[in-house]
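Heads up, one of the protein chains got dropped from this complex, but the rest are sitting where they should.
Labels A and B are assigned to the chains in the order they are written; within every chain, residues are numbered from 1.
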Amino acid sequence: MKGKCYIQGAAAITPQHTFEGDLLSSPLVSGAGNMLSIVEPDYKAFIPANSLRRMTRLLKMGLTTALKAIQDSQLSTPGAIVTGTGKGSLQDTERFIKDIRQYEEKALNPTPFIQSTYNAVNGMIAVQQQVTTYNNTFVHRGFSFESALQDSLLLLAEGVSHTLTGAFDEISAEHFYIKSRIGHWKTATVNNAELYHHLSPGTISGEGASFFVLAAAPTVNSYACIAGLKMLYKPSPATLTAALSAFLAEQQLTVDDIDLVLSGRNGDSNFEHYYTHMDASWPSVPQLPFKHLCGEYETAGAFALWLGAHIIRAQQVPQQWYPFQHSFPGRINRILLYNHFFGDQHVFILLEHAVIPGA
Amino acid sequence: MEELKKKLKVQIIEALNLQDTKPEDIDDNAPLFGEGLGLDSIDSLELMVLLERHYQIKVEDPREGRKILQSVQSMAEFIQSKQPA
């Protein structure tokens, strides 16, 4: 993918204290079992009570994160809203399926149906911010957020001043059980802080919302530059290696130019071989995983981007989140993110320090 | 009638999750939509579900519903008119 963009605003609601507080001092939230849940902020500070009363969890989470990202950017109303979600509002979908059965298809509340539509969050953001321009929602598992990012890069190249780009997914107890039946999660309970010590079938589940305001040109407030994006569908290990070389070559870079690899590894022995294979491509580059912070879900890559952007801006890793790590890179100007979702959707994202104009 | 209206207010608050509203805050004749409680067309569908679930009254046409759902008073009158004397 050609084209670059700059992260001008960012916000995330995750199982860590990412929404409020200081990244470098917020303690690691751990030990909650195999289903990580978000730290809920006070939604009332962002959404009027009259709007809040009907909204379910994912809608509140998505809308609030979006509004905070816009606020953080200090920019005017975005010229487009583009999002990704793997599952949409599970709570509403589950409720409507059950209502159909319980009330035998009669006198059903419309709200769960309306809110179960995958573009419900986008519609709410548009109404709240009065954004009447481009609006799109991608729903493709581990490509959901990344497709939204690609769409945003196209929009910026087409002349849109700045986009609101984000992702959201939730997990419910019921859905956790459903996915456990096809082996998505570890059978033994693990502490997320020790996730990578337990290489066994399955991983831990997670959830979260991450939003960004993206612009074509940098400013003094830019977090970082998204310099490249590559999605690969069901690649072979050899294809992955070749794609990485081509991806870096496009930027006139080699692996030696990368200061840090953010890796999506998640302790799942069924799919660990992709990460092990790629380790050979960057043998001497420091690596940090992130799934112990957010759990596994379709749009976890959006959280990784949030994390990477903050690391580049702070030039520092939140070391308290890495009790198992002993050394950290000093200078961090270039981060390569590699993630995949249960082996099918693989993504490379290149993040760079934003070069400030005139500096 | 007074009992019915009291009951309706509790049911409306529950159905629409009007967390900060108490039954006594709702005036019998105050408009439920627009100005009044600030309800919208989705709320009106939710209130029709309420009528059907609790009072076995089915309102087919949403536009007809809007007239019935003008206020607690109009809802109560409609329910009474539909119930066998």
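Keep in mind that, in the parts below, a residue touches a chain if its C-beta (ideal position, glycine included) is under 8 Å from a C-beta of that chain, and two chains touch if they have at least 3 such contacts.
Keep this in mind: contacts and distances are computed from a predicted model.
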| item | value |
| --- | --- |
| Name under which UniProt lists the unshown chain, selected from "Carbon-phosphorus lyase complex subunit PhnJ", "Beta-ketoacyl-[acyl-carrier-protein] synthase family protein", "K(+)/H(+) antiporter subunit E" or "Branched-chain amino acid ABC transporter permease" | "Beta-ketoacyl-[acyl-carrier-protein] synthase family protein" |
| Touching the absent chain when the full complex is considered, from A:V139, A:A193 or A:A217 | A:V139 |
| Which residue of A:L24, A:L52 or A:A126 touches the chain not shown here | A:A126 |
| Residue touching the undisplayed chain, where the options are A:S73, A:S147, A:T299 or A:N339 | A:S147 |
| Listed residues A:H197, A:K234 or A:H273, member touching the removed chain | A:K234 |
| On chain A, residues whose C-beta touches the chain left out of the figure | 1-2, 81, 86-88, 96-97, 100-101, 104-106, 108-110, 113-114, 116-120, 122-124, 126-127, 129-141, 143, 147, 150-151, 154, 157-158, 174, 177-179, 181-182, 231, 233-234, 344 |
| Sites on chain B contacted by the missing partner chain, in the whole complex | 40-42, 45, 48-49, 60-63, 65 |
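The working rule: only the chains that are shown with their structure count from here on.
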| item | value |
| --- | --- |
| Where chain A and chain B are represented by their mean Cα positions, the distance between them in whole Å | 42 |
| Of chain A, residues touching chain B in the complex | 49-50, 53-54, 103, 106-111, 114 |
| Complex interface listing, chain B residues touching chain A | 16-20, 38, 42, 45-46, 49, 52-53, 58 |
